[in-house]
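Worksheet for the structure shown next.
Only a single protein chain was left out; the remaining protein chains are all shown in position.
The first chain written gets the first letter, and so on, giving A, B and C; residue counts start at 1 in each chain.
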């Protein structure tokens, strides 16, 4: 029973996806995407999103985000995002590298969700500064957010409306898109292009895949030459069938939604369990599969000593308390959640 | 029985490596390389190469080459290579992207092997032009070459000597390094750092892996900060254990050498078979697993019509003849080679 | 009598420098810096700074800053600076372009001067995040600051001490270095390398030149290959004698200090005059040649209507008041300052 709640990327590959990798390993197949799996993926993704899409599998979320932005933003562009967004702080400057030097401009928001007015103000200021400042070019939303919250469809729509007003493209970092989607309870279409998203970085790795991320353009015409960007970044696999096969399995029979629903449910159980402890305080709404909670420092130390894996998180104001992040996944069992809660209760 | 001789990257994953991927899929493991497989890889690779190394797994050869060069060459640098080298023509400008604009300067050589004097002349000319020209910074050798030939150890040593004279780093593009190595019959050490190679792009994908390439520094001190380069290029996998596990299996019990030896042997059989045809002409020495042969155009057309897969290749001067490239692999069977030769005989 | 207080870059060229340009225009001279003026500049600058330097003339401050940083900072690096620093907000992403995507990390400070602890905290956080975050690489100080204040020598020393502790290079943006220097009243050496500055962007354009900025390395060994960076950025003039001649005139007989002293004196007069108005409030200490002052909105409007040129500035909290910036220069006359103050008095 795993005590590792550090991230959803510590998980193994789920059975259905591992089987799909095996099934794809039969005989020769033309390389660089000229295989039956990759060819099937476009239409399958189109059905999932209810519209024609261009989808490009890659192996990491950093690649998906950075390639997507590089295609939407000029080197002299500005991308507005949350100040804790992965693209701003956790990718070692990858978006700057891929875009040729565009600026990721972080906006503060205590619940992880940037507001339309923040984007409007930042873009208006930039336009005032004219040629001396980078050009407002895109807004990037993380869905689910870095704080485990989820933008409502209305919130995304409102941000997209501001984006249109200022000529910004709308990018969604969907490393945990499935977790957000099952929380929203709407269709993939309603959560993306129907509320104004132009391009989605879609992740499967954290939700059961071995390595499967993708860039999805909801207007295939906007994807022209994107293949060259992927190639020159070293992200066009020769044996691409093995990524595409993961995607096909992920989308099949609702696997992605089932996995995400389980992860979210485990987070909810975990949150309820911890919340009831003396001195505990949930720091964010648990909309997806991440729990941010402040616990007495003694409890945190005891949990660490018991071999539970999680990260201490900055930003906890309460005295003698420590904020931590716990992440659940498709593979988290109810028993392991109960194990952690029980251990916390013992410490408290 | 496969008739696909287009490339060694059309092959499936060999059994031992697929089993290793499975075995790695047990329970949680810390991400981004903090797993037992990745941790073991450094010492295993060190044993293989007979010296302490720094090894960084990535998923594509484009990434391995471009990352390696970006770490050796300033943005205002020149890299000398064969004019048909992958880094010069087949990576959509990836080396330019990763290095921030360094120049790949292609040198012609009919057998795919650049000569020390060519490098010396090019570097001397560049130094004459001074600040107006890019700075001589590295030489990149493809081993085995794009023409299926293999540099001898003495040839590599001679190139490395010129490189040292002009302050150039020595990079080896070893997408088919195993095929070259079994041809040379020497140790991995003798084929690399002992003859002056500083950094190796080592490929396993073409030789039986699912996706396993790596950058190997023979002086770990030269690898400082390389991890950041890999991260910001989107090539640090969260579930890195699945690439590292492939490498461990690849090196285990000589699998890599066995696979390569088989591929080379099949190429030799193929070459002998085709060579005996009327009007056929081998265009290059078959040192590794690629056969470049000129055949009567009617034979080529007939083979294509029979469903054999291969590429027509530019550069055949003979009238009514067409040059083609045929690639064998660990998975090529003797029967499939005989099948092709027999079909060619029927056409001739 | 000019009413243009928008910036010190609206000024004409001062006589001594225009004469020097003329004097340089005699006969042929070898290009790209192989002329007598450029050759003399290195030793002249060495005398000025009291140590051997490497100095590279360029035409703009954006170029000087960006080239300097690109030589000190890797593409995966972080540069710590004030959040209103030119490199962060006013150069349309030039530092990101030249460095290949390094991050300018802006730190807030109400008087324009960042504090050692801010730099230490930011660097420590970055190191905690490891490979996922950009690498702490440089600190950049603007001297005089964007708010017209001047770091004391002790303040610079304290920042440089933190920089050394974290392995950061120290860059000084000295677009208005002369104005800072006459305020400090110390030697150029004491204001730069003796308190830990590694590389200085030195400006003359705002202080009387036609176009003369420069990058000064206080350790010439650190300037290796810098010439190539300048060339490939298009900043190596063919007729470089005409920039170098400006520098020689600028440094001759203390012209640069005289010009700056006059500009600062005019700012002091202006500040005193405005400060005495009802409802006026100086927003920053007037250490150099910029005055940030809050005035009643009606006064500001009246001044604008009278043809005075200046910028409204964000950040004024007082009701019915507007912050403005007024800049003086070597060419500002006492009469024009009195003219502005008198006009403001009439409005008040």
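Couple of notes before you dig in:
Convention: a contact is a pair of C-beta atoms (placed from the backbone, for glycine too) under 8 Å apart; a residue touches a chain by one contact, two chains touch by 3 or more.
Keep in mind that this is a model prediction, so the values were computed, not measured.
Residue C:211 is the one among C:211, C:282 or C:347 that touches the chain missing from this view.
When the missing chain is restored to the complex, the residue among C:16, C:233 or C:302 that touches it is C:233. Summary of contacts with the chain left out: across C:63, C:144 or C:160, the touching residue is C:63. Contact with the undisplayed chain is limited, among A:61, A:75, A:174 or A:188, to A:75. Although one chain is not shown, part of chain C still touches it, namely residues 2, 4, 6-7, 9-13, 18, 21-22, 25-31, 58-64, 66-67, 91-94, 97-98, 205-206, 210-211, 228, 231-239, 242, 309, 331. Listed for chain A, the residues touching the missing chain in the whole complex are 32, 74-76, 100-101, 131-132, 134-135, 225, 227-229, 231-232, 236.
The chain not displayed touches chain B at residues 75-76, 89-93, 96-97, 99-103, 129, 131-134.
In this text, only the chains that are shown with their structure count from here on.
The leading chain pair by number of C-beta pairs in contact is A-B. The most central chain, judged by the distance from its Cα centroid to the centroid of all protein Cα atoms shown, is A. In this structure chain A contacts its sequence twin chain C using mostly the same residue numbers, the overlap exceeding half. Centroids built from CA atoms put chain B at 35 Å from chain A.
Our note on geometry: chain B versus chain C, Cα centroid distance of 51 Å, whole angstroms.
Work out the mean CA point of chain A and of chain C, and you get 42 Å between them.
Touching two or more other chains at once are residues 75-76, 100-101, 131-132, 134 of chain C.
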